[in-house]
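Here the complex is missing a single protein chain, while all its other protein chains stay put.
Chain lettering (A and B) follows the sequence in which the chains are written, and residue indices restart at 1 in each chain.
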Amino acid sequence: MVWKLLAVAVIVVGILAAFNRVPLKYTLRNLTVRWKTIVLTALAFTLVIGVLVVMLAFVNGMRKMTEGTGRTDNVLVLADGATDESFSNLNAGDLAEMEALPEVQRDPETGRPLASRETYLIVNQPLPNAPSKGPQRRFLQTRGIEDPRIAAKVHGVELLPGGSWFSEAGVQEMPDGGPPAIQAVLGEGVARELASDRTPQQRAAAKTPHRLDVGETFKIGDRTWVVTGIMKSSGTTFGSEIWAKQSLIGPLFGKSGYTTLLLRAKDADTAKKLKDFLTNDYAKVAVNARIEREHYADMSETSAQFAWAIGFVTVIMAIGGVFGVMNTMFAAISQRIKDIGVLRLLGYARRHILVSFLLESLVIALVGGLLGCALGSLADGVTASSMVTGHSGGGKFVVMELAVDAWVWAVGIFLTLVMGVIGGLAPALSAMRLRPLEALR
Amino acid sequence: MAETNGAIVRVRGVHKYFRRGSERLDVLQDLTLEVPEGEYLGLMGPSGSGKTTLLNLIAGLDRPSEGEVWVGGQLISAMSEAQLARWRTRNIGFIFQFYHLLPVLSAYENVELPLLLLGLSRSERRRQVMTALELVGLADRIHHRPGQLSGGQQQRVGIARAIVTDPTLIVADEPTGDLDARSAEEILNLLDELRRSLHKTILLVTHDPRAAERADRVLHLHKGQLVEQAQ
Partner (left out) sequence: MKILGLILKNIGRNPLRSILTALGTMVLVFVVTMVWSVLWVLDLITAEKQENLKAIVTERWSIPSRLPFAYAAPISDGAVRQPGDIRPDDSMTWQFYLGSLDPKNLTRDSFIFAIACEPDKLGRIENGKFVTMMDGLESLSPKDQAALLEAIDRLKANRQGIILGYNHLANINRMTGDVRDVNIDQLMGKRIKLFGIGGYKGLDLEFEIVGVFPAGRYDNLGAFHRDYFNNALDQYPQTHGGRKHLLADRNLNLVWLKVPNMAAYNRVSAQIDQSPSFQDPAVKCETASSGMAAFLEPLRDLIWGARYVLAPACLITLSLVIANAISISVRERRPELAVMKVLGFRPAQILWLVLGESLLLGAGAGLASAALTYGVINWYFDGLRFPIGFLDRFYIPINALGWGAMIGAVAALVGSFVPAWTARSVKPAEVFAKVA
């Protein structure tokens, strides 16, 4: 869509350029003559487009994350009626039979089904060293896993070098002799988030400055947790999760049952069949089965909402910028009425005048807009926290990266061109309508 | 065809009037005029006599209320505005009192302007521009902008721009009106030169008797009518 619009805009500009007879030098030199107002006008474009690019990068980042999380060959099973993991409650007795279904793949090494029983919990973490103003706690999304090795295979998640999955016990003794610490594997986003709690000494001693790393600890209430590994999870919602031993943390936070069963099928088609079977024909217990990829992709409502808001705000800001360029162009024309008269006397047609002034406004717009795209692109890769929600309720807190890509640039340049044409049109029309004799008088 | 005996401009029974409210303002009344090819014609008359209006009609900048204007065998009084614009590029060279050069363009670029509408190659344009500038004696100032040139030099750039398309007719509206005596003299000499060596037809509107006396023929306009012919 955007690409088509941009293509149309570029073609329009191309046609304008092809029809142009007044030398471009004339246009460009006049811009340098009035450089102060031109800079002011272009800077307004820079700001509008720059802000647009940053905001789009945000939505784009959220979209990439929700669309890039989960696999198409995994089936996510939740309790019937539950649309979100945090509201789901599965009966443990029902799971073994589902895991044994023939569509579920088996681990070639152990022969066990590639199925992961999980308890998804949102935990309140009182903020250590929180300033008295502002929030006193944060939400940590925690996933209790039974067997991390199987779970890693089902999810297709790997650890960054140097890390390891938690042990069978899920806890380890700490050198300070206190109670054993809960072993946890962190997503990159939450590792970064938790690093903001470090004391200055810890920060100075940290191996990895921007996030927690293996061996570091954090506290939830009075329990100490120790990081055994960091998941390669950037760009997925798992990046905002903490994984630990289910049998340990379920009871700890008052949720001993499972919320989620994740089943790996041979391929996407089998997964689809498995999902349909569990949803429609599975007699033993009613469940809500979904393709994992779709489950996360559905969490796009927040991005859609923000996309609308951004569109709205940008269009209005753009209108402001358009008024600016109109002022500039009207002033340019009134200053060059004699030039226009001479050109018309020399045989330049009305359309030549129109095109020339439209191009002038487009040049101002493009200089400002491209600078805006470039400045806005500095936001690429910046991490931000946000929330994603689905159409049917539920959602996740995520740490995501702003993503500036060709699509974002396309939107930015398209808007630039549209603003340039709209801002230049009325003045250019007024220039076109000038009668040569009156212009020279 | 009406065009005969070598007249390049034929004005026949032209009326031009403007309306101001209910009042009709007659600027030209039943005016008939022929200009043979190669003639240097001076038009004189007091302000408001209609001489500039007549010039504008002949140069295709305006259309008569009644009557016909033929230039170079074409009935320009019947052309649309767009046709006129195209026609002017090839057929008319303008010289103005205040030069009207585009300030941001160099002498060369100003002279080149009319050629850009003609679809010539860059080298052809360059040849024609340089010829015109050499003719007016400014081949060494091609990169100067109008602001860096004297009034006389600017007017010479104006003349180069007027002749660069090799037009049928050169119209000059008070070309010396803004110049000191010496520069004016130079410009008038240049016009003589154009007529002599290029056999251009020139239509000169002026107040200045010294300018008028260079012309082959001088017509006086008074209240929209030709009153007197002098040789």
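Everything below uses one rule, namely that a residue touches a chain if its C-beta (ideal position, glycine included) is under 8 Å from a C-beta of that chain, and two chains touch if they have at least 3 such contacts.
Keep in mind that what you see is a predicted model, and the values were worked out from it rather than measured.
Student: Please provide the labels of all shown chains that the missing chain touches.
Tutor: Per the contact definition above, the missing chain touches A.
Student: Using the touch definition from the top, which of A:Lys4, A:Lys25, A:Arg137 or A:Lys284 touches the missing chain?
Tutor: Candidates A:Lys4, A:Lys25, A:Arg137 or A:Lys284; residue touching the omitted chain: A:Arg137.
Student: If the hidden chain were put back, which of A:Gly70, A:Pro148, A:Gly235 or A:Gly324 would touch it?
Tutor: The one listed residue touching the chain not shown is A:Gly324.
Student: Considering the complete complex, identify which of A:Asp84, A:Asp147, A:Glu292 or A:Asp339 is in touch with the unshown chain.
Tutor: A:Asp84
Student: Which residues does subunit A use to touch the chain missing from this display?
Tutor: 36-37, 40-41, 43-44, 47-48, 50-51, 54-55, 58, 79-84, 86-89, 121-124, 133-139, 220-221, 252-255, 301, 305-306, 309, 313, 316-317, 319-321, 323-324, 326-328, 330-331, 334, 384-387, 391-393, 397
Just so we're on the same page, only the chains that are shown with their structure count from here on.
Student: When the C-alpha atoms of subunit A and subunit B are each averaged to a single point, how far apart are the two points in Å?
Tutor: Computed value for the inter-centroid distance: 66 Å.
Student: Touching subunit A in the complex: which residues of subunit B?
Tutor: Going by the criterion above, the answer is residues 56, 61-62, 81-82, 85-90, 94, 96, 100-105, 109, 112-114, 116-117, 161.
Student: Which residues of subunit A touch subunit B in the complex?
Tutor: It comes out as residues 21-23, 25-26, 29-30, 33, 338-339, 341-350, 352, 436-437, 440.
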